[in-house]
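So, chain A:
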Amino acid sequence: MGAADTSITAMGVVASLLQVAAIVIGGPLLLGLMAKVRARVEGRVGAPIHQPLLDLRKQMRKERIHAEHSSAVLIVVPFVFVSTAAVAGAIAPLVTTRPALATSADILVIVYLLLAGSVALALAGLDAGTAFGGMGSSRAMTIGALAEPALLLAVVAMSIQSGTSNVPAIVADTLNHPGWSASPQRLLSLGALIIVVVAETGRIPVDNPSTHLELTMIHEAMTLEYAGPELGLVSLGESMRLGLLLALTVNLFIPWGVAEQTGGLAIPLGLAVLIAKVAMLGVLISLFEVRSAKLRLFQVPELLAGAFVLAMLAIVAGLVTT
Partner candidate 1 sequence: MIGYAAALRLASGIVLLAAVAMLWRRDLRAAVPVLAVQGVALGVVAGTLALHQHDVGLGVTAFLVLIVKGFVVPLLVWRVVRRDPKIRETAPLVNVTASLVAAAVLIVLSFVVSAKITALSPSVATRLVPLGVATILVGYFLLVSRRRAVSQIVGLLLIDNGIALVTFLVTSGVPLIVELGSALDVLLVVVVLQVLVVNLRSRLGTFDLDQLKELHD
Partner candidate 2 sequence: MTIPLFVVGLGIGVAGVLAGAVLPARIRVASIALLVSGACLVELLAAGSVLLSGRSRTFSSTAILPLAGLRLLLDPLGALFVAIVAFVGLAATVYLVRYAFAGLTTRSATACYALFVTSLLAVPAAANTGSFMFSWELMAISSLLLLLVEHRHRQSAREAAQWYGVMTQMGAASILLGLLVLGSHAGGQTFADIKSSAAGLSPTVRSVGFMLVLFGFSSKAGAVPFHVWLPRAHPEAPSPVSALMSGAMVSLGIYGIIRVGGDLLSGGLLWWWVLVIAMGVLSALFGALHATASSDLKRLLAYSTIDNMGLVLIGVGASGALWVTGRRDVAVLAMIAALFILVVHASFKGCLFLAAGAIERSTGTRDLDQLGGLIHRMKGTASVFAIAAFSIIALPPLSGFAGEWLLFQSLLHGFTDRNTTTVIALLAGVVAFALAGGLTAVAFVKAFGIGFIGRARSPGAGAATEVAGSMVAAMVLLAGPCLVLGVVPGLAIPLLAKAANVGLPSATPGPLVRGPNLELAGYYGAIEPALLLVALVVAGCLTWGVLKLVARRATRRAEAWGCGRELQTSRMQYTATSFAEPLQRVFSDVLRPDIDVEVTHVAESRFYEKALAYSNETDDAIERSFYRPVASAFRWWGERARRIQNGSVHRYLAFGFAALVMVLVVLA
Partner candidate 3 sequence: MLLVSILVIPLATGLIALVVPWRPLVGWMAAVSDAIVLALGIGLAIRTTSRGPMNALHGTLRADALSAFMVLVIGTVALAAALQSVRYLRVEIARGACTPKRATLYIVLVQAFVTCMLGAVLAANLGVLWVAVEATTIATTFLVGHRGTSKALEASWKYVVLCSVGIALAFLGTVLVYFAAIHPGGGPVVAHGVNTLDWTSLMSVAHRLNPDVLRLAMALIVLGYGTKVGLAPMHSWLPDAHSQAPAPVSALMSGVLLSVAFYALLRFKAIADAALGPAFPRTLLVVVGITSLVVAASLLLGQRDYKRLLAYSSIEHMGLLALGAAAGSALAIAAVLLHVLGHGITKAVLFLASGELHQSEGTSEIAKVPALLSRRPALGAIMAVGLVALVGFPPFVLFASEFSMFRAEVDVGMGWVVAVTFICLVVIFAAIASQGRRLLLGEPAVDAVQETTPRSVTVPLVIALAVCGLLGVIAWPLQSLLHAAAHVVAR
């Protein structure tokens, strides 16, 4: 495949829209699934898996409330947050390696699109001028600043292997070279990547998404001032990012099932496989979360430094073995 291929085909657009739809709907469902698993393990019945979607519907119908001293930032941010996640989801190789704009689906684009969402949310946290918002932003940015490089390096390790930083191409390459998934650099970067994903999506042990104590919050503190539809958008964005990151991680290491063509049954098949893979991973993460507690804030950097070192080792391993 050449970079000069036109990046927009009709089927590509369809595939992209399907991917977006998948994370828009799948993201909340994934959250619901993880909550359900947790409840079951804890011996509770738990809310239905589609509960997050119901919440979303409820929030959409509520009144819009803006904090007293807030500015346009508070209003714009949810859109930015959702659209960056959506665009990242549209171009990433989730269901197929050939979505629209696949040539543009550079790892840097995806990472920085997600960063744009994080930045936007951090600004939203500061907008109302409250102590908690600032606290959340500060903590989230700190964790982000440390997670970002680990993420980048983890992917660089894979990019070196493939000779490109284009994610669909990496995934496609991995499909063609099944042995790669078991190579040391892949495993090391997998470790780094999972830690980063956990940190970026605010899961235990980095953050507790269901906390209600302001002082321990990271992620929730930033969104304290959101209510109604905007809160809905932000929550949607969060679940989209979770879905996207998990799907991407899974596809980078276990790419089988991702459609290399956009025709015929390949795409529905890819979607089905993807859902299965992500659900599996979600369950695994949930099981892990049940068994662990949240880290102290100042131990998080140590965790991320570990991820960083893993990613670096991955690169070194790649350089040594090739």
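Here is the rule we use: a contact is a pair of C-beta atoms (placed from the backbone, for glycine too) under 8 Å apart; a residue touches a chain by one contact, two chains touch by 3 or more; residues count from 1.
The set was built so that all candidates are chains of the complex that A comes from, given by their letters.
For clarity, every value in this text was computed on a predicted model and none was experimentally measured.
Peer 1: Quickly now, which of 1, 2 or 3 touches chain A in the complex? Give its number.
Peer 2: For chain A, the touching partner among the candidates is 2.
Peer 1: Which positions of chain A touch candidate 2 when the two form their complex?
Peer 2: 1-4, 7-8, 20, 60-73, 78-80, 82-84, 86-87, 90-91, 101, 103-104, 106, 108-109, 112-113, 115-116, 118-119, 122-123, 125-135, 137-139, 141-142, 144-150, 152-153, 156, 159-160, 163-166, 169, 214, 224-225, 228-229, 233, 297-298, 301, 312, 315-316, 319
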